[in-house]
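Heads up, this is only part of the complex; the chains shown haven't been moved.
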Amino acid sequence: MHVHDHNRLARIGMPEAVLCDSKTVDQLEQIVGDLTKAGNPVLFTRMSTPLHGSLPPTAQSLLDHDPVSQTATMHGRLAPRSTGHVAVVAAGTSDQQVAAEVVATLAFLGIATDLIVDVGVAGLWRLENRLPDIHTATIVIAVAGMDAALVSVLGGLVRTPLIAVPTSVGYGVAKGGSTALHSALASCAQGITVVNIDNGFGAASAAVRILDAIERGAGPSPESP
Amino acid sequence: MHVHDHNRLARIGMPEAVLCDSKTVDQLEQIVGDLTKAGNPVLFTRMSTPLHGSLPPTAQSLLDHDPVSQTATMHGRLAPRSTGHVAVVAAGTSDQQVAAEVVATLAFLGIATDLIVDVGVAGLWRLENRLPDIHTATIVIAVAGMDAALVSVLGGLVRTPLIAVPTSVGYGVAKGGSTALHSALASCAQGITVVNIDNGFGAASAAVRILDAIERGAGPSPESP
Amino acid sequence: MHVHDHNRLARIGMPEAVLCDSKTVDQLEQIVGDLTKAGNPVLFTRMSTPLHGSLPPTAQSLLDHDPVSQTATMHGRLAPRSTGHVAVVAAGTSDQQVAAEVVATLAFLGIATDLIVDVGVAGLWRLENRLPDIHTATIVIAVAGMDAALVSVLGGLVRTPLIAVPTSVGYGVAKGGSTALHSALASCAQGITVVNIDNGFGAASAAVRILDAIERGAGPSPESP
């Protein structure tokens, strides 16, 4: 039997989440069954529409599936929080699935987001038009594939925490996302941090760690149970 | 003439910093001269002891050089801040130079640090002994080379923002740091972010972005000038 | 005609085994036919359910196929041995197919196993709960993808021979398993050895070499025929 991490919320401030894409249908059905008994809100990521469709009807009926972000939730979401909001800034249309995973994860965790797309630096005026909105955010998450130049440009324009999510969009040297990843890591802008390629869920989780720190103020974190 | 970014402090909350290791002695002498006129505190990173020694005496006398972290400062430091402190947790003795760059950068920026070393996960009890100290920090920066397993273990134990600095320590597959980098990016612990290999300065800068956000609370960042 | 290695059992202590996934259906049918005549127990690895299903009925009826481990046996198994048992420790649900290959291979060879799953280090308490069981094993095989941090943590906790099987589970930098492989090889824990990515069969075979050595005691191995 799958051993779930029921006290993760208390320990690190984040509830249970299940990464679906390397699991079999049988394994997912088993996990849904186990978690149903626990009754807590759960997030499933990388649950493609075909994978969702191949689950048995009982399991499907327990899940609230979103085809754009390829996520699903069970037992609702966490209560909304008023700690600020996150701007999710995506370079192009092709990056939107990853951006949607960021938004869906934050929504599940009760955090407001502002999704800003099509602001790639090849048309800098588009980004400049949206800067006033971006400046109102508490945290900025930049989602970009190809050369990920958006990350560096944003890094020089905003002073908030800035988390980059490289995406696997592209062909040739951009294929698979390592160019975007390396570009974000090598950024000449100061103080940018990076998560794994296409890891929208991870960037959202990192934002939650920061928002929790803002809520607590400058004191130490409560000790883990 | 070098064009300095004098309003960077106002724009993104961080003062001027100069990366030395790809500059010539002539270029550095020129930069020191230019920045002397401005009179603001400046941080120099990756200034090795031989490089420092090869500068002309006038330039050397303007710099406060630290051989362990290979940093130097000019015109003092920023005023101390009371926004919390950062735990800098290093896996092994060999990671200490990078850890020292994190500490020196944060000290320059007026932020208190707690340096905790030799807590590699091959001796898990050493890390467990230091957990109470780590839990008092506002932010944790994990510095680790080789397999960087410390990053994942910390990620499951603390709820604060956690920034990983992979180091280039090691031989064979660990040489150059890509194993540590990839291991940190692929961590199964939630919400960890990563900076470039050996980029202690970058991790410290990212911590400053978060501490600024904590100081501002949940509201928007002040607009850039 | 395929030239089988009938005396491998006498020479290196392991019976015939057939890796299926780069063979055609025609080749496999031929091999099954040839080996039927020999009449010895045979293990087939990486025989996917579709591949098994595409074999002619006669060949299928000779095979005992297990869809979870994607292995099949013919002419039964080796007699059970009482030399100790192997703990197969898997980080996550997604690693279970590889872990199942380890278990199926050892079962075929007559060796008892204890399968322990969902003990990734992001929730260290789960691993600590299972340590008493792990300590009873003669050999530990750690199966882990992504950052493979489980390998290093186990390496510092157990004194038995410890064999790591990196898995290809994951996306972005983890895709294909090279991060897990490099992380296991670069582990700071002492005396860990590693096999190829997803090579559950190889790890089981290495365990057999060790168990044979334990049975023989400290003397030399019997000379090959």
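Every chain is named by a letter (A, B and C) in the order it is written, and numbering of its residues begins at 1.
Quick note on the criterion: contacts are C-beta pairs under 8 Å (C-beta built on N, C-alpha and C of every residue); 3 or more make two chains touch, one makes a residue touch a chain.
Bear in mind the structure is a predicted one, so any value in this text is a computation, not a measurement.
Every protein chain here is a copy of the same sequence, 3 of them drawn, and the whole complex in this file adds up to 8 copies.
In this section, only the chains that are shown with their structure count from here on.
Here the spacing of subunit B and subunit C, counted between their Cα centres, is 43 Å.
Mean C-alpha position of subunit A lies 26 Å from that of subunit B. One inter-chain figure worth recording: subunit A and subunit C are separated by 35 Å, centre to centre, where each centre is the mean of the chain's CA atoms. Under the contact definition stated at the top, the residues of subunit C that touch 2 or more other chains are 122-123, 170, 172-174. Partner subunit B is touched in their complex by these residues of subunit A: 8, 11-14, 17, 82-84, 132, 135-139, 155-163, 181, 185-186, 189-197, 201-203, 205-215, 217-224.
Residue ranges on subunit C touching subunit B, taken from their complex, read 91-92, 120-124, 146-149, 151-153, 155-157, 170, 172-174, 178-190. Subunit A meets subunit C in the complex at residues 2-3, 5, 8, 19, 21-24, 27, 31, 46, 166, 168, 176-178, 181, 196-199.
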